[in-house]
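Yeah, one chain of the complex is gone here, protein chain that is, but the others are all in their spots.
So, chain A:
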């Protein structure tokens, strides 16, 4: 029974090692993507800084041309024309949320009767629309980043658990089983030897006894023929 157990344990050990190796590969793949995303975030944030500067500049220009329209804009908010949708991306089995921007409805500021500065205003809108696109992309990178961060931490925790808890445990059990098996084998062997010893001694003693008895009976060492015997010994009433 114990030899079966050792087979089972060996299989479990193999399983745990395979599991650990797979998880390590997953952690590596995730880390690589993580670093890629980090680089892209830094790159995009820098670009975003430039885009925002340009947009802010065009705002100043538009104000110069059209007067201060901020209040009008702020007080005429109604429905958003630009929204985002969350979509799913996947890397090494981890689902990453990403944003996709889309248009909905027309330009609600079309009717802002700003007679002056129409061109600057158009440029302003375009600049901020572009900024929004870039920012949506940045937001996607960020959400992926945060999600990957968590996923990597969890995966590494699992690798450590397998390496420092599960595998040693299986190892110890396996060692115990094998030691037991060895011990049993030795005990069996010892027992068999003891039995053989005893048998030999018994045989030797028996042979000795037979030899002594034969010697006592004298030189006649032939078996008695029942048919030639004259008087039957009365066995019962002697």
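In this text, contacts are C-beta pairs under 8 Å (C-beta built on N, C-alpha and C of every residue); 3 or more make two chains touch, one makes a residue touch a chain; residues count from 1.
Criterion: contacts and distances are computed from a predicted model.
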item: "V-type proton ATPase subunit F", "RCC1-like G exchanging factor-like protein", "Cell cycle checkpoint control protein RAD9A" or "Mitochondrial import inner membrane translocase subunit" - which is the UniProt name of the missing chain; value: "V-type proton ATPase subunit F"
item: Contacting the left-out chain in the complete assembly, out of A:70, A:160, A:175 or A:196; value: A:70
item: Touch with the omitted chain, as defined above, among A:13, A:29 or A:52; value: A:52
item: Touch criterion as defined above, residue of A:6, A:142 or A:173 at the omitted chain; value: A:142
item: Chain not shown, touching residues in chain A; value: 31, 34-35, 38, 41-42, 45, 48-49, 52-53, 55-56, 59-60, 69-70, 73-74, 77-88, 97, 99-100, 102-104, 107-109, 121, 124-125, 127-129, 131-132, 135-136, 138-140, 142-147, 149
